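Take a look at chain A:
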Amino acid sequence: MRAVDDSLMSSTAPVFAVLLPIAGAMLAPILGRTSRSARNVVLVVACAVTAALAFSFVPATMTGEIREAYLLRVTPQIWLHLRVDALGVLFGATVAGLWVLVLVYSLSHMADSHRLNRFYAFLMLCLGCMMGVAYAGNLLTFLIFYELFSILTYPLIVHDETPAALAAGTKYIVYILIGGSLVLVGVVFTYFVAGDQTLTAGGLLGSETDVGVLRAIFWCFIAGFGVKAAIVPLHGWVPDAHPAAPAPFSAVLSGVMVAAGTFGIARVVFQVFGIEILTHLGVMPYVAAFAAFTVFFAAVLAVSEDGIKRRLAYSTISQMGYVTLGIALLGAGAAVGALVHITNHAFMKGALFLCAGLLSKRAGIRSVSEMAGVARRMPWTMAAFSLASLGMIGTPPLAGFISKWYLGLGILDAGQPFYLAVLLGGSLIAAVYLLPIIYSAYFREPPSSSAERDDTESEAPAGMLVPTIVASLMTLALGLAATVPGSPLSLAQLAVDAFFR
Partner candidate 1 sequence: MHLWPHWLALIVLTPLVGAALTPVVALIDRRTPTWWALSTMTVTSFAATMLVLRIFHEGPFSYVPGGWTAPYGIELHFDEFSAVVGVICLVGWLAVLFSSRYTDSLPEFARGRTPYYYTLLLLNCGGMIGFTVTGDLFNLFVFMEVLSLSGYALVAVGGERIAEMAAFKYLLMGAISSLLVLFAIGFLYGITGTLNIADVTARLHGFEGPTAPAAVALGMLVVGFATKAAVFPLHVWLPDAHAAAPSPVSAVLSGLVVKVGVIGMIRVYRIYYGSGMFDLTVLNLVLIWLGAISIVMGAFFAVFQDDVKLMLAYSTISNIGYIVMGLGLATTYGVIGASVHIFNHALIKATLFFAVGAIIYRTGYRTLTDLRGVGRAMPLTAVALSVGAISIVGIPPTAGFLCKWYIALGAFQADRPFFGFVLIFGALLIFIYYIRMVNAFYFREPVHAEVAEAKDAPVSMLLPTLVLASLCLIMGILGRVPLTFIEPGVARLLAPLGG
Partner candidate 2 sequence: MEVVDIRPLLAPAMSFACAGMVFLFGRKTHWRRFWMLSAATIKMLIVLSMLPGSLQGVVYTFDLVDFTGGIGLGFRADALGMFFALVSSSLWVATTVYAIGYMREDEKRVRFFGFFALCVSTTVGIAFAENLLTFFLFYEMLTICTYPLVIHYETPEALSAGRAYLTYTLIGGAFVLVGTVMVHDATGTISLGHPGILDAGIGTGRLGFIFGLLVIGFATKAALMPLHGWLPRAMVAPTPVSALLHAVAVVKAGAFGIVRTVYNVFGVDLLDGLGFTLPLAALAAFTIITASVIAIFQDDLKRRLAYSTISQISYIVLAASMLTPFAATAAIVHFANQALAKITMFFVAGAIQRTTGKTNVHELAGIGHQMPWTMGAFTVASLSFIGMPLFAGFITKWYISLGALESGQWWFLLVMITSSLLNAAYFLPIVYLAFFKPARGAAAPMKEARPTLLVPTLVCAIWVIALGTTSEVAGMPFSLAEAAVRFVFRM
């Protein structure tokens, strides 16, 4: 079923993109014993080269070229295969880009933490597996990297080894294992029904398959990925895991790992089933309804949450609801909006979590109620926070606006204006839960007790501040440069064009 007009090209670059971080991960504990700086240099280099590789795919992809690499053939029925299509490039570049920022940030943020070798090793392993997820050429490869990074995330979540972190880790692992199992069921089903698993635009499953079986496969996938994508009511782990994890890791957890779930849903919807079959099955309206509910429900919970990171975590759930909604509408415009929102949200939410990390690290602030007047002490941090927040709310010309614009257009295209209300309502509530933080930081008087500490606490060091600011500037850049060739928007359009051909 492979589309013949794709110009396939065999290439080892995708393999390197996956293996390089893993090699870095192997080196981290070895180097870390003797020299911290050597380790840090190696890690940053590995991460940066990976990012460079990820970006290097963009130009070729824009010309319609698809790179392929066979990774491993485990048995005749199990093989790993990488295939870099537009959707994969989009996600891969997002992951690698955010990772560089987070890694640099954590070098100084985590400097005084314990068991750093473990932390960095697993962080890099996760990167490798995320790249694998992005470039997976068949469902099984997808599954394998998906499961691996899910498990490898655990030591990062419980890194602090506090009782709360351990409890959150346990909750996470229970959710993820169940979700992973459901995905596995779906993959096995698909393999059994369709045989070949290469992910191409047309969809793997033929319409001759029994409708009941197709529905079963579909719900297995949605429920499985839904755990990771935090679709309500499968979101339970998200609000616990984010506050428990170290701040830099929360950034990637929220920015790209949750998104991996929605990315999986996109792969399933567009490349396993295909538009036609799903329209025929009539299951998507239900997914859309769930997604819409997620948007609202999580946003409302975010408003009532006092902890900054918890609030941001609920915001993530809500935002991922947008992505799922966009995919579920099965319209070209909505799909573009959804896919580009994955990238946009990654940087916006990444920036927010990095800021939250700075706040807690430098000022000891963990809840919204403690934020009063903090902008005076940490002006750069709060500037970044504000920019990203505005992006999140959907203020033009920032990144969030672009994705919401396309989503809105897609909703109208799909003829379901009701969801427009969801979109706008969600943004409105986002404003309700984000703007008060900014307001409080800038305009409220700091409590007298913290004034005494003014001298000792100032802005964060550059090592942390620069990545934070870069991340939030990305919000602006992604918004302004949306129409430049090679931008996330163009890649998303390219991918969606293939799906809706």
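Regarding candidate selection, all candidates are chains of the complex that A comes from, given by their letters.
Annotations for the structure displayed:
Note that in this section a residue touches a chain if its C-beta (ideal position, glycine included) is under 8 Å from a C-beta of that chain, and two chains touch if they have at least 3 such contacts; residues count from 1.
Just so we're clear, the structure is a prediction, and the values are computed from it rather than from any experiment.
Note on chain A: across the options 1 or 2, its touching candidate in this complex is 2. Those residues of chain A that touch candidate 2 in the complex are listed here as 72-78, 140, 143-144, 147-148, 151, 155, 158, 161, 166, 169-170, 173, 177-178, 181-182, 184-185, 188-189, 191-192.
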